[in-house]
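For this view, one protein chain was removed and the others were kept in their places.
Labels for the chains are A and B, by order of writing; each one numbers its residues from 1.
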Amino acid sequence: MSLPGFLQMGRFSVFIWGAYGFTALMVFLNIVQPLIERRKLWKRLQRNLDDGVEDTHEEAE
Amino acid sequence: MKLIHKYSAPKRFYELAGMLAPWFATLTALLFISGLYLGLYWAPPDYQQGNAYRIMFVHVPNAWMSMMAYVAMALFAAAGYIWNIRLADILAKVTAPLGASFTLTALVTGSLWGKPMWGTYWVWDARLTSELVLLFLYVGYMALQASIDDARRAAHASAIIAIVGLVNIPIIHYSVYWWHTLHQPASLTLTSQPKIYITMLIPLIIMSIGFMFFYLTMLCVRSRSEILWRERRADWVRKLVESRS
Partner (left out) sequence: MTGGVLGAMRAVFLRELLVFWRRSTEVMAALVFFVIVTTLFPLAIGPERRELMVVAPGVLWVAALLATTLSLNHLFASDYQDGSLEQMLMSPYPLSAMVLAKIAAHWVLTGLPLALLSPLLAVQMALPTKAIGTLVGSLLLGTPTLTLIGAIPAALTLGVRGGGVLVSLLVLPLYTPILIFGAEAVAASAGQGFASVAHLSLLGAFLALALSFAPWASSAALRVSLD
């Protein structure tokens, strides 16, 4: 099968690639969002350490 | 039991999850690549649905995972509530957004599958409807979690709602199913596909296992961040941060 033929997928290419595209997007977001959050968290933890002050923003256990 | 005890200490779990995450990620990638190859290229078109049935390989795993994640979330939450295991609270909390995203994906891909099959994007199909209710349950859980500041109270309160939801899910599912059969001829469901061939089953199973490992990978990553934040006053976290900077 040629690449254009593969991409065409018969009559329903829009729906098939739409479904796969959305799934890929969700997987991507699920990977990126925690990584961004982790980066922010590290920065915050480091800042806390440098300042030597407790972060009183939220009460921990 | 001893093993559970050993690794349920946040610090130990942090290390364990850090060790496991790359392996899970690799496995997920391999499963996804082979599943996509088999599902999109190797499996022949269906004689009735043409290529549209290939949406199944992303829709069905996500629908399965959406339910499994809810069960996992409720069980983690229950363990955290009953035995006061902080790690279980954390696992329940980080499972919720993952489960909600599986549910959303199942809904969107389901309606994209519905358009070529039914001619419309949305049909009040029993499965899609209970998937929608499941999404509402996830959203409620996350909203409750987010609106309570105290970590312990947030965990316990949302644990109760998760358990109540878990008890209700079978009732919701069967009543929606019954409601649907009453109002519509059964020929319109996604379940009434022709026959599932082995060429469909293999990619389906591989993709499902892939999504399960994807969940496990993200569970590790997310719970590590959550542990760091909650334990930020512990010595081991301070040392860790110092060694990084």
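Rule of thumb we're sticking to: a contact is a pair of C-beta atoms (placed from the backbone, for glycine too) under 8 Å apart; a residue touches a chain by one contact, two chains touch by 3 or more.
Just so you know, these numbers come straight off a predicted model, no measurement behind them.
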Discussion item. What shown chains come into contact with the chain that's not displayed?
Written reply: B
Practice prompt. Just name the one of B:L40, B:I148 or B:I205 that touches the chain not displayed here.
Written response: B:I148
Item to complete: Just the residue numbers, please: which parts of chain B touch the chain that's not shown?
Response: 133, 136-137, 139-140, 143-144, 147-148, 152-153, 156-157, 160-161, 163-165, 167-168, 171-172, 175-176, 178-179, 182
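Simple rule for what comes next: only the chains that are shown with their structure count from here on.
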Discussion item. Report the inter-centroid distance (CA atoms only) between chain A and chain B in whole Å.
Written reply: 15
Fill in: Contact set on chain B toward chain A in their complex
40-41, 45, 50-52, 54-55, 58-59, 62, 86, 98, 101, 104-105, 108-109, 112-113, 115-116, 149-152, 214, 218, 221-222, 224-225, 228-233, 237-238, 241-242, 244-245
Worksheet item: Once bound in the complex, which stretches of chain A touch chain B?
Response: 1, 6, 9-13, 15-16, 18-20, 22-23, 26-27, 29-31, 34-35, 37-38, 41-42, 45-46, 48-49, 54-55, 58-61
